[in-house]
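What you see is the complex with one protein chain gone and the rest in place.
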Amino acid sequence: MSDTVMTRREWLLTDRPQSRLQARLGRAYLTWSRFAANKLAVIGLGIILLLLFVAAVAPLLAPHSPYIGDLKNARLLAPSATNWLGTDDQGRDILSRLIYGSRLTLQVIVLVAVIAAPIGLLVGTAAGYAGGWVDAVLMRITDIFLAFPKLVLALAFVAALGPGIENAIIAIALTSWPPYARIARAETLTVRNSDYIAAVKLMGASPMRIVLRHIMPLCISSLIVRVTLDMAGIILTAAGLGFLGLGAQPPLPEWGAMIASGRRFILDQWWVAAAPGAAILIVSLGFNLLGDGLRDALDTRSGGQ
Amino acid sequence: MSTLLHVEDLRVSFPTRTGVVEAVRGVSFALGQERLGIVGESGSGKSQTGRAIMGLTPLQAEIKARRLEFNGIDLLKASAAERRALRGNRIAMILQDPKYSLDPVMTIGRQIVETLRTHEKVGKSEARARALDMLAAVQIRDPKRVYDLYPHEVSGGMGQRAMIAMMLIAGPELLIADEPTSALDVTVQLDILRILDRLVIDRGMGLIFISHDLRLVSTFCDRVIVMYAGKIVEELKASELSQAKHPYTQGLLNCMPKIGENRHPLPVLDRQPEWLL
């Protein structure tokens, strides 16, 4: 058994790959082994995978309904065998609400990443590669967005668009792309005058092709790291908006909104606010650990040594 | 001629993911007040030899030697503090690119003065005077102006002169120059060599000149060590380089295109596996 494992490892690590697939897998394997060497990063990855799993099978895991509680008998119960994390002021099981809330958290994270990162990447690489007035205009717009604190700007957007989870996501996405644009631009500036970009120009490649196929792949790894590290902040902003009543609306089990509703009983029934708080903490921590690990694993400067 | 440096069976190895890599595999030589050239291609271990003597090898590397002795001081047993005191004061090193060796946020003059004052107790005005003298000694035409410039404000040749001035201000007995002129134009290169040459003659300094350029080494040094794959394959007088015995040295000499010769194609080096032994 160990023999076949060794040869598979050798196949991946060979410096003479025989096919595109083998070369790519070999590179992925190296990245993974660098990542896996960092125990904390693996823990972070584990937390995120757990979140994904919980969100995927929420109806199977949740012992009770997240929306319907027993107002008569089960208000603000302490943690027990039937309600592991207790119940809230509507008599709903907190654990079930947390489990369903993971779907909302995931929705926020994924949508923000899908909207904000590509906008930032596009704006940054375009500005950095084109230079001149294109750069000036795009970067001044970026600066305007950067000048406002994120939460304040998000508040303004939500106030204009109306409260609700979708609008909160749009607001957060619109406020989180500027740093990505800055990073992408900085990376673009360092590579745009390199010989390998000049060589591609000499192949007759159009500027569009150069940016999309040669510059963007170089920016993506630092962007992934940054987005991952920002995830904690995004979750907190979403929770903050929820807490202020501008994000997810009742009865959605959004974690921030759950803390807000638990605030009134924090002294006597602390678990109502503490449970979603802990969930936010753990997921944020997971993303931070993952981001740190990715930074080491994807570091372009260390090549593939 | 007294011997400054004894190196016997020097070995430098680096642990890597795939095993231990031996960069230097048993190098021995002795150096007096002379110009010793170490020649070899990339990966021959010539730079690691210089760094090991200087004490600049990365931490994870392992250095072994039967004897590594500078003026009676055992360099292998010396503490980090003792080595630091030696470095810059009695043993100095010049690297290829002055850009990476000079502090970019400090004027050239101040860097030289700081170097001097870490090794000697001298007053401010005396230190300044000596720094200006040193800049003049490396043939900088307007030392007062250069004194107040930042490294990025000077050309490559000027930067390298400033670097040499900084390295020599404390009056070292041994100078290790690792490709000191490879980044420079040929004419500037010769100016720098002339400066080093005078310093060896006037101050009785020992010089280890590490380079890939056989032609330069053979015309500049007294003695040449040729390295291949971490070992010395040949040691000879610089003037007798053309009579080199080892096929590697001969191959290196032959494969360079020369003005007035018509050899198409150029002879290439046929590396023999037994050279590695």
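Points worth noting:
To keep things simple, chains are lettered A and B as they appear, and every chain counts its residues starting from 1.
The rule is simple: contacts are C-beta pairs under 8 Å (C-beta built on N, C-alpha and C of every residue); 3 or more make two chains touch, one makes a residue touch a chain.
Keep this in mind: contacts and distances are computed from a predicted model.
Chosen from "Sarcosine oxidase subunit gamma", "Phosphoribosylformylglycinamidine synthase subunit PurS", "Two-component system response regulator" or "Glutathione import ATP-binding protein GsiA", the protein name that UniProt gives for the omitted chain reads "Glutathione import ATP-binding protein GsiA". Looking at the complete complex, one finds that the omitted chain is in touch with A, B. When the missing chain is restored to the complex, the residue among B:32, B:171 or B:251 that touches it is B:251. Residue-wise, the contact with the chain that is not shown comes from B:216, picked out of B:4, B:86, B:216 or B:233. Seen across the whole complex, the unshown chain contacts chain A at 15-20, 22-23, 27, 194-196, 198-205, 209, 213-214, 217-218, 300, 303-305.
Where chain B meets the missing chain, the touching residues are 41-42, 156, 185-190, 193-194, 197, 212, 214-216, 218-220, 251-252, 255-261, 263-269.
As a convention for this text, only the chains that are shown with their structure count from here on.
Centroid to centroid, with C-alpha atoms defining each point, chain A and chain B lie 50 Å apart.
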